[in-house]
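Structure in structure tokens, see below.
Note that this complex is displayed minus one protein chain, with the remaining chains in position.
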Amino acid sequence: MSASTVITILELAGLYVFATSGALMAVYKGFDVVGIVVLALLTALGGGILRDLIIGATPPAAFTELSYLVVPLLAAVVTFFAHGLVHRLTFTVLVFDAAGLGLFCVTGTLKAFDFGLGPLQAVLLGITTAVGGGVLRDITARETPALVQVETDLYAIPAAAGAVIVAVAHEAGLPVPAVAVGAAALVFAFRLTAMLRHWTAPRARHHDASGGRDVS
Amino acid sequence: MSASTVITILELAGLYVFATSGALMAVYKGFDVVGIVVLALLTALGGGILRDLIIGATPPAAFTELSYLVVPLLAAVVTFFAHGLVHRLTFTVLVFDAAGLGLFCVTGTLKAFDFGLGPLQAVLLGITTAVGGGVLRDITARETPALVQVETDLYAIPAAAGAVIVAVAHEAGLPVPAVAVGAAALVFAFRLTAMLRHWTAPRARHHDASGGRDVS
Partner (left out) sequence: MSASTVITILELAGLYVFATSGALMAVYKGFDVVGIVVLALLTALGGGILRDLIIGATPPAAFTELSYLVVPLLAAVVTFFAHGLVHRLTFTVLVFDAAGLGLFCVTGTLKAFDFGLGPLQAVLLGITTAVGGGVLRDITARETPALVQVETDLYAIPAAAGAVIVAVAHEAGLPVPAVAVGAAALVFAFRLTAMLRHWTAPRARHHDASGGRDVS
């Protein structure tokens, strides 16, 4: 298999597991089949659509590559009929999700460079590609986004590390394809380790737990 | 009246009732006049704006046709001053809402074809046009989107049926205008029947009501 075939297969696997995480949340919340399809599509495609709208790549890739729509729809159908089985595979789903995280933060960063953005902006869009769909899933399902919560194992930070590595390599004139593969693998390992060891991101010290709001 | 005049009148009527549904929710939730205007505009225009951003039709139609802004603003003003009367007309609002649903899923699908998208993508954008505003309304008002809930009478599924019919006709080379009118009428009748008979969409069997979240 050529490198681009491998990347395509990994991308579709990533979309499949992202969509599965959305569909499973819809099942857990008792949503109907429409909710399952909506959350599956939003989780898998939301981050890439946000990135493409921002860089001006319209229509977004999700609307030009048929497989980008078909694969998440397939994940929704499978989860609808076999969510009990899918649920038992949660750890497997999370492993593939980590692979998707690694892949999408790298490809998102590279696509932003392709459209002429600067390195900090490309990093931000790489992270958005990887984590944006999950945030849209949580907002639509009325969950506090897992991304921002202190009890969540590191998720955005591995993606940020991968995006930064790719951006540094790009700016330094290093061979980007090789670095990109390494960065995606590193994000994958970083995320899996963070999950297994329950690493969490720091929050501000001396937290005032009042939950109050003093500014509008 | 010409066909295009009829379509324009129906579109504006659809925008009016979509905006009314947003304004009424704002009134029920005790929001102020700003909230009434925001929810009215978002409900009426949100779906079409999402579609236009995705297909690259900027500025979106909502920002180029003055009547697309004026009509929802009018609905917000009327609801603000006469929401008691509007509330008594809820069934009438729902009938017009069904007409808007039928119309916008058809026109949304056709506009996506005009911008060169494929049939599955056009169907998805047709549905988005029809139901996207309601989802944005619910998210902004901190309601779980009616669209995804199992107790909601069928809403997205009639829209999907209409969009599919238009896409099949388009791909098969059938006379699209005639089919489009029929599809919009069918969606209207389908949605009204679903409301009157309280048809709901299936959810996944053996629902685990724990509401837990096992994947992030």
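Residue numbering begins at 1 within each chain, and the chains themselves are lettered A and B in the order written.
Keep this in mind: a contact is a pair of C-beta atoms (placed from the backbone, for glycine too) under 8 Å apart; a residue touches a chain by one contact, two chains touch by 3 or more.
The structure displayed is predicted, hence computed values, not measured ones.
Within the whole complex, the absent chain has one touching residue among B:109, B:128 or B:152, and that is B:152.
Of the options A:7, A:99 or A:135, the residue whose C-beta touches the omitted chain is A:135.
Although one chain is not drawn, its touching partners on subunit A can still be listed: residues 53-56, 115, 117-118, 120-121, 124-125, 135, 139, 142, 144-145, 147-150, 152, 155-157, 200-204, 206-216. Against the chain not shown here, subunit B presents residues 20-21, 24-36, 38-39, 41, 49, 53, 58-60, 63-64, 66, 69-70, 79-81, 83-84, 87, 90, 93-94, 97, 134, 139-143, 146, 152-153, 155.
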